[in-house]
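In this view, the complex is presented without one of its protein chains, the others remaining in place.
Entry: subunit A
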Amino acid sequence: MKRGLPGWAQRLRVTLWTLIVPPATWAVHFLFAYLWAAINCAKVGRFATFPTLFVAGTVAALLVILASGWIAWQQSRVPGDPAPHEESTDIDRLRFLAKSTLLLSGLSFVAVIFTALPVVFIGDCR
């Protein structure tokens, strides 16, 4: 454990609710992509060359996921009980939830990018 890591991230309360933050962000971004494309096509009829609002929304989603992943990464390194970290103690529960959140963050990060790429590339209302 490196000294000087921000302790606040490790002290945050962890529940099943924080576990679903990354996939929930992915889901909201997915909905955002559909709504943005639909409203854009209905109101403007075509996509802008640089879709500012869409890029901003995507960056915001990625930042939320990154932050969630970073906190999870900090928490998954909380020192405590010995490996293999599978006892029903507070510290092992924290490490399990943190590790799961970290993996979900990775998946959600890639998924948001894969959702955003078609919108940027196709950019056509037909």
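Operating definition for what follows: contacts are C-beta pairs under 8 Å (C-beta built on N, C-alpha and C of every residue); 3 or more make two chains touch, one makes a residue touch a chain; residues count from 1.
Here, contacts and distances are computed from a predicted model.
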Options "3'-5' exonuclease", "Cytochrome aa3 subunit 2", "Carbon-phosphorus lyase complex subunit PhnJ" or "Xanthine dehydrogenase family protein molybdopterin-binding subunit": UniProt name of the undisplayed chain: "Cytochrome aa3 subunit 2"
Residue of A:L12, A:L63, A:I91 or A:I122 in touch with the missing chain, whole complex considered: A:I122
Residues from subunit A at the interface with the omitted partner, ascending: 106, 110, 113-114, 117-118, 121-124, 126
